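All protein chains but one are shown at their positions in the complex.
On to subunit A.
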Amino acid sequence: MAFVKAQKSKAYFKRFQVKFKRRRMGKTDYRARIRLINQDKNKYNTPKYRFVVRFTNKDIICQIVSASIAGDHVLAAAYAHELPHYGLEVGLTNYSAAYCTGLLLSRRVLKKLEMDEEYEGNVEATGEDYSVEPAESRRPFRALLDVGLIKTTTGNRVFGALKGALDGGLDIPHSDKRFAGFNKDSKQLDAEVHRKYIYGGHIASYMRTLMEDEPEKYQSHFSEYIKRGIEADNIEEVYKKVHAAIRADPTEKKSGKQPPKEHKRYNLKKLTYEERKTKLIERLNALNSAAGNDDEDEEDNE
């Protein structure tokens, strides 16, 4: 066996500086976080809210968060898995669902702060760039978009969520450069294309293409849609209904389930000293008896 020189010596480990925990986990971009959280010192304790959008494989998480030394405080949150309450059960991570989640969050926040009558936002989603106008009594609710670690390309779903929040009535500084339908050459947002994406038009066109070319794939891919009777033509109506339902009642629905009193254990429980000793004694006894049996067998054989 070849002699391999130990690469990581004790000295290496002694001098090793770990990155921040959330950086080690690859979850937080601290450079961006510092810049998002930093509040002007002459504004003292005024909270600075971030509109956080995160995508998992099957869910969308939208939150309004303010930072503090003890930990971030979430003012309101909306998840894509809540959309079934509003009539949307399939396609919970697409651009349209992101729009719905952003809209749901913004209506929820405004309702919580009793600003929902003042700031209706853009009721009819047209895909055009819409910014909230300040009303007479209170200034609009301001938050800063926090995308996390995703690549901000044109047409990304986080900007779908952003559009939903803007149309809901939040004041989030933005530009229309990254909305779906922005033309790089003409440097203009094509509102029609954006509107198509908000109402699932891109899904409808894919459905039509599949129906023509590969009907079996259409059946397998869109099986859940077909089960619920959602077809290429009535996708837009579905989303219109969802938007209306969200605006009608954005409050959270508490599920009837109560959290279990005893939490499920995911790791082994640590044994006490006595338990470990008794376990050892049992193991030794078992070994001895097994060895004893072997001896007896040998003696018997002999």
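Everything that follows uses one rule, which is that a residue touches a chain if its C-beta (ideal position, glycine included) is under 8 Å from a C-beta of that chain, and two chains touch if they have at least 3 such contacts; residues count from 1.
Please note the rule applied: contacts and distances are computed from a predicted model.
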item: Chain excluded from display, named as in UniProt, from "Auxin-responsive protein", "ATP-dependent DNA helicase 2 subunit KU70", "TRASH domain-containing protein" or "60S ribosomal protein L21-1"; value: "60S ribosomal protein L21-1"
item: Residue, one of A:F3, A:Y44 or A:Y266, that touches the chain absent here; value: A:Y44
item: Sole residue of A:S9, A:S68, A:T126 or A:N234 that reaches the chain not shown, by the stated touch rule; value: A:S68
item: Residue ranges of subunit A at the interface with the undisplayed chain; value: 15-17, 19-20, 30-31, 33-34, 37-42, 44-45, 67-69
